[in-house]
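Notes for the one structure printed next.
Of the protein chains in this complex, all but one are displayed in their positions.
Let's look at chain A:
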Amino acid sequence: MKKTYKIEVDCANCANLMEDAARKTSGVDSAVVNFMTQKMTVEFTEGQEPKKVMKEVLKACKKVEPDCEIEL
């Protein structure tokens, strides 16, 4: 399943870091952060609950970029 979330991040490098962090979160198949449109597209692994996974993703992203925000 694929879902798109609105995000808030200020610098392009931080967006790259967020993408990296999201990809490494378990339950995430692939993640693309689009800095320009401020969107994160996440593809979840089969049978994963997106809400639960996204909580982890947010936690991981906050770790690399304390200023970022993901609208869940």
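In this text, a residue touches a chain if its C-beta (ideal position, glycine included) is under 8 Å from a C-beta of that chain, and two chains touch if they have at least 3 such contacts; residues count from 1.
Going forward, contacts and distances are computed from a predicted model.
Undergrad: Looking only at the UniProt record of the hidden chain, which name from "Phosphate-binding protein", "Protein translocase subunit SecD", "Cd(2+)-exporting ATPase" or "ABC-2 type transport system permease protein" is the right one?
TA: The UniProt record for the chain left out of view names it "Cd(2+)-exporting ATPase".
Undergrad: So that we can see where the missing chain sits, which residues of chain A does it touch?
TA: 10-13, 16-17, 32, 34-39, 41, 63-64, 66-67
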